[in-house]
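Omission of a single protein chain aside, the complex is shown with its protein chains in their original locations.
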Amino acid sequence: MSGTLATVHAALPAVLPAALEETGRTSTGEAVLFWVLAPIMVLAALGLLFARKTVHAALAVVVVMVSLAFLYVAQDAVFLGVAQVVVYTGAVMMLFLFVLMLVGVDRSDSLVETIRGQRWIGVLAGVGLGVVLAGVVGRATYAPARGLVEANAASNPVGVARLIFGDHVLAFEVVGCLLVVAALGALVLTHRRRLTPRIGQRELAERRVREGGSLVPLPAPGVYARHNAMDVPALGPDGRPLEHSVPRVLRVRGQEADAREYAARIDRVLAGGWANGAGSFTSATGDGPPLGARALAVHAAGQEDAPDDAPGGADGADEPSAASADAHTADGDEMRDEEVAR
Amino acid sequence: MHTLMSLTTPAVVAAVDDVVAPVAWEGARLAVWLVVVPLVSAAVLLLLGRRADRWGHWLGVLASAASFVVALGVTVGLLGLPAAQRVQDVSLGTWVDAGALTVDAGLRVDPLAMTFVLLVTFVGTLIHVYSVAYMEHDAARRRFFAYLNLFVAAMLLLVLADSYLLLFVGWEGVGLASYLLIGFWNHNTPYAVAAKKAFVANRVGDVGLVLAMGLMFATFGSLDFGTVHAGVAQASEGTLTLIGLALLLAACGKSAQFPLQSWLGDAMAGPTPVSALIHAATMVTAGVYLIVRSGVIYAAAPTAQLVVAVVGAITLLFGAIVGCAKDDIKKALAASTMSQIGYMVLAAGLGPVGYAFAIFHLVTHGFFKAGMFLGAGSVMHGMDDQVDMRRFGGLGRYMKITYVTFMAGWLAILGVFPFAGFWSKDKIIEAAFVPVDGEPWRAWVFGGIALLGAGITAFYMSRLFFLTFEGQKRWSARRDGSAQHPHESPLLMTVPMIVLAVGSVGLGWLLSGAGFVEWLEPSVGHAEHHEPVLPVPVIVGATLGLVLVGVVLAWRMYAVGQVPVAPPRGTVATRAARKDLYQDVVNDAVLVEPGRYLTRSLVYGDKAVVDNTATGLGRATVGVGDAVRRVQNGYARSYAASMLIGLVALTVVVLAVRG
Partner (left out) sequence: MSLTNYLVLAAILFAIGATTVLLRRNAIIVFMGVELMLNSTNLLLVTFARYHGNLTGQVLAFFVMVVAAAEVVVGLAIIVSIFRTRRSASVDDVNLLKS
């Protein structure tokens, strides 16, 4: 780090001749830098004042702070310039953005004033303050600036360090304590007390055993040969469709596909026809009773006859893909339910 | 009588204090014990509380008797000294040392003080003994004796003090004891009110004493008798008149003289021994003592002295008239007391010629009036606490001792030869006829009033005596409904009455023969006599004649005649006299009502001005707060705005000031 600083310090005088002239005026280079940066900073500061979105305001402040870092360096305060970048733009502003994200970035603030008269008072006070302060510092007469060439003889960080660890070492220690206290304070302030016992994996598992029911994950839906879709129930080992393999949401919405229709399509395909009746695809041929029908026969034994054709089979192929947008595993569904319940 | 005749010139004597003996007599120091013993006894009785209930009254009697023994010893010692050395000052060390005012606590042991001390302790002891029986059934008897001892101590301090300040301590002490004893049965509201009335009236008098002390301090820079009396010669007459009038005010308050006389009648609310000791024999005579003690001041302030005499004369008649109409035996006696003290004050107002007779009459009056009060107490004791004389009658046959002792007192107050009153009261009448400073009108006026007073006194005292002991029985039923059974009181009560009766009979002759006037001379000064405007035998004859008229009149009306049980409406004068000549009405109209009005005005002023200022301030604060509250809208941004505006304003001001 010190190496980097030294390098920067060594490089800077070449770029920004900070030394003052005899009259205490700056070099032209510095003047140019100032006149470029100052308007940008003022504009950015005004951005803070007027920005509707907090993120924009934060970015405007970042601009001001980086520009300040430049000005510090131009004013022979290399250490402070670097510290400004590290502390303010690197840490403080990032912290700001972080909190911003936490609080919610998408809300834009209303600029309508709610306290009566506050806007005029604020503007008056702000402008008045600016005028008074600028008037005071601008019209005061100063002795010719002496510059920091002598003070920075052993490089700026060394000079600053001598003062900090020499004259101001006690203040330094105290400030260190302050930082520790602040960190602890932040911890305490943001700590949220847990009001209910924590429910982890172990507790969930134990509850499932206690309540009985299925211990293993529910079967995944859509394991027909042609259709791997969420709305199609899986078939059990005995060839029967498993209703609960379809996500509960789809079942509630009535978007569940009819297993018998698919069985019929399978039979048709196996018989050498198009699955949709008009498709160009031909499946492999085979003898024997149609597989799907056979499976369904077991399932619907004693029930009504298997339908010959699916009524809405034309777009059957597209439906599952549409439904898969909100795909859920059965297990995931259950997890979601628990969360809602909690 | 021969002493009076031997006096030839009325010249005012030199200041008494010039004769203070340079030779100190150590025996005078014993006088301290006179005060200390009853005071310690009172403290013991009050502090021990109920633990002393069984023997407390005997301790009280013992303390009083011990004081009497000491007093007797000191008096005998004093008699052994030459007359010029009979004024002894006993210093007890510096008491008050406040800048310019330094007062030494000290006692003045002289014939005047010792006369009082003997009277107080002797009569006091007798009444203590009487009270043992009289208060036997009272649960608070111990407390009663504690107060009595406190009174004795305070009264002795009053008469023994050698400065007006220490006298004032005793003065207040007897006032306190009087208050406590009048209100001894304070569960009875009228009694408590009577105690308060006595207290307030006494305070009015005390203001006079305090004023007098202030004037003395301003004039003489000191308050002890020696310095004050020695400085009289240098003081202006105006100042001395003021001091004299202030002292007279004090005396009026304490001695129930016009116009502060109203409390004495109500003070009869206290137990009868209290009435006998405090409100007849001793405390009420403190005013006379004060005037006599300050004789040097009055001698130099003739106007004040004249006022004293006038007050005495008015009160003399006032009390006598009131006494004629009262049906309550104790109140009639109280009116009599008032009248008799009027005689004393009149005598004191006559100047040195009257001082000795004032004190003489004070002593004899102390005996026969205390005796009559005790007799009244005995009658009440036998008559179930009945006090209405119209409900007595014919009691002489049932209470022989009381009858005889009361008769002794009655004859004494009438001034019948050779009873005590003849030697003292008649001397006052004679002295009143002596022209002062060659102004015969005074002699005629004061002498005439004194003579008239003697006649009225004879009438009302005879009325009292005949209503109670003679005539028909007009007894009421007892409070429990049974018939009255009047009976003689126990020995503890009759013995003191007998002793006092003996005094009433023989004391005047005894003291007169023993040279009481000369004995007092070291204290009150020697007065040369001046012939009265009438020959002395004429005055004596007139007095006795008037007395006889009064007695015969009373005999016909109240012993022979029918006495109605219910008081008749009576004439205007009777009705007025029954109401104490409207003194309470006048007091109410002149003092109480304006005082109430003043108080109400002050309260109104307090509410309107002071309270409104305070509450107005509060309301203003609330109003300002209400207005400023709007600024406190709870928005942090508003607060920040005020901060910023303040900052800008401050900067602008600083810039503007700095130019």
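We call the chains A and B, going by the order they appear; numbering starts again at 1 in every chain.
In this text, a residue touches a chain if its C-beta (ideal position, glycine included) is under 8 Å from a C-beta of that chain, and two chains touch if they have at least 3 such contacts.
Keep in mind it's a predicted model, so treat the numbers as computed, not measured.
**Q** Return the single residue from A:H168, A:R207 or A:R253 that touches the missing chain.
**A** A:H168
**Q** Touching the absent chain in the whole complex: find that residue among A:G147, A:P219 or A:G273.
**A** Only one listed residue reaches the unshown chain, and that is A:G147.
**Q** Taking the full complex into account, what residues of subunit B touch the chain not shown?
**A** On the subunit B side, contact with the omitted chain comes from 632-637, 640-641, 644.
**Q** Touching the missing chain, which residues of subunit A?
**A** 20, 24-26, 30-31, 34-35, 38, 41-42, 45-46, 48-49, 51, 54, 57-58, 61, 64-65, 68, 71-72, 75-77, 79-80, 83-84, 87-88, 91-92, 95-96, 99-100, 102-103, 109-110, 113-115, 118-119, 121-123, 125-127, 129-130, 133-134, 136-138, 142-143, 145-152, 156, 159-160, 163-164, 167-168, 171-172, 175, 178-179, 181-183, 185-186, 189-190, 192
By our rule, only the chains that are shown with their structure count from here on.
**Q** Would you kindly tell me how far, in whole Å, the mean C-alpha position of subunit B lies from that of subunit A?
**A** 107
**Q** Can you list the residues on subunit A that touch subunit B in the complex?
**A** So the residues of subunit A touching subunit B come out as 115, 118, 121-122, 124-126, 128-129, 132-133, 135-136.
**Q** Taking the complex as given, what residues does subunit B use to touch subunit A?
**A** Residues 633, 635, 637-638, 641, 644-645, 647-648, 651-652, 655.
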